[in-house]
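The other protein chains are all here in position, but one chain of the complex has been omitted.
Here is chain A:
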Amino acid sequence: MPDVLVLVDHDGERVHKSTYELLAAARRLGDPAAVVVGTPGTAARLKESLARHGATSVYVAESDEAGEFLATPAVDVLELAVRDACPAAVLVSATTDGREVAGRLAVRLDAGLLIDAVDLDSSGVVTQIVFGGAYTVRSEVTHGTPVIALRPGAVEPEEHPVAAMVRELVVPSVDPATSARITDRRASPAGDRPALTEAAVVVSGGRGVGGAEGFTVVEELADALGGAVGASRAAVDAGYYPHRFQVGQTGKTVSPQLYIALGISGAIQHLAGMQTSRTIVAVNKDAEAPVFGLADYGVVGDLFAVAPQLTEEVTARRAAP
C-alpha cells in the first residue's frame, strides 16, 4: 500500500479530532503516515493516539524553531516527507492554517490542490460542496501528488490500532526574511466549547437576540447540548457577538448534525454558511422569516421563551439515568 501523508493538527499536548478524520480518510487510499511538526518532545506525546487511529508511520519533525514561524515549517517538512515517501496523496485539515499550508505545498510540488473536501473515495475523487450548498462537485487531481484539504467534521474518525514506525525528519532552518515570526500566541477565549467548524451541534443567535446580553440564552442552550455558539452577520455587525463566531458566506461555513438558529431571519448570506447541516431547527417570531423555508423544525415564537425551556428539558433528560 502506498503511504498517504497526513499533517497532524495538534496543540502540543493533544491531537485534534480533525486529524483522526484525516487518518480515516487516508486509509481509503493507502497506509496513513502521520507527520508531526512541533517542538522537541511533541511526537512522543501524540504517537500513541495516532497509532490507535491507523497511522502506520509517524514522521517526526521537531525543533524549537518549528513553533516560532507561521506556516513555513510545516510546508518545508511536508515537502521533505513527500520526497521521502512518494505518497499517493497529502491530506491536511481545511482549517485556516491547513488551507494555507496545503496551498503553499501544492506550489512546491507543482501538484493539483483540492480545498474543502467533504468526502474522498478510494480512487482519490474528492467531493466538494460549493456556493454554500448549492452544488455538489466531484473533482480529481490530474497532475502531481494530490494535496487535499478535508473539511473538519466531514468524515467520521475511526479507531484502527496499528504499530507505528517512527521516522525522523530534520526541520529545515527557516529564512526570517521570507517567514513571519510568531512573537506571541494566545488561546481563543472560547472556553470549553468545541470549535465552531468542528462541533456536532451549533446554536446560533441573530439580530432577534436583541443584544449582547441576550446571547446568554444562546450560550446556555449550546452548553446544554455540548455545542458551539455561532452568530449571524446581522448580530455580529450589531456588536452582539465577536466576529470569529460569524456563520455565513463571509464568516465560517458549518455543517453540524444539528443547527439551531435563534432569532435569525435567514438572509442568503447566512443560509449559505449553514444549509448543509444535517438537521436545522429555527426559532423566530416572524412567521415569514426565510429561515423557515429550509428548517426541518420551525418554531414561530419568542426565542426567550422557547430556548430556555429547551435548555431546561435537555439538561433534565441528560441528567436522567
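By our rule, a residue touches a chain if its C-beta (ideal position, glycine included) is under 8 Å from a C-beta of that chain, and two chains touch if they have at least 3 such contacts; residues count from 1.
Following the convention adopted for this analysis, contacts and distances are computed from a predicted model.
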Checklist outcome for this item: Complex minus one chain; that chain's UniProt name from "siroheme decarboxylase", "4Fe-4S dicluster domain-containing protein", "Succinate dehydrogenase iron-sulfur subunit" or "Electron transfer flavoprotein subunit beta" is "Electron transfer flavoprotein subunit beta"
Checklist entry - In the complete assembly, which of A:Ala81, A:Ala102, A:Val155 or A:Val218 touches the absent chain? => result A:Ala102
Next on the checklist: Using the document's definition of touch, tell me which of A:Ala55, A:Leu120, A:Ala231 or A:Ile280 contacts the absent chain.
Outcome noted: A:Ile280
Checklist entry - Touching the left-out chain: which of A:Leu150, A:Val202 or A:Leu310? => result A:Leu310
Checklist outcome for this item: Of A:Ile129, A:Val171, A:Ala222 or A:Ala235, the residue that touches the missing chain is A:Ile129
Next on the checklist: To test your reading of the contact rule: which positions on chain A touch the chain that is missing from view?
Outcome noted: 11, 70-71, 75, 95-97, 99-104, 106-108, 110-116, 125, 129-131, 133-144, 149, 176-188, 195-197, 201, 225, 243-244, 246, 249-253, 257-258, 267-269, 272, 275, 279-281, 283, 287, 292-302, 305-314, 317-318
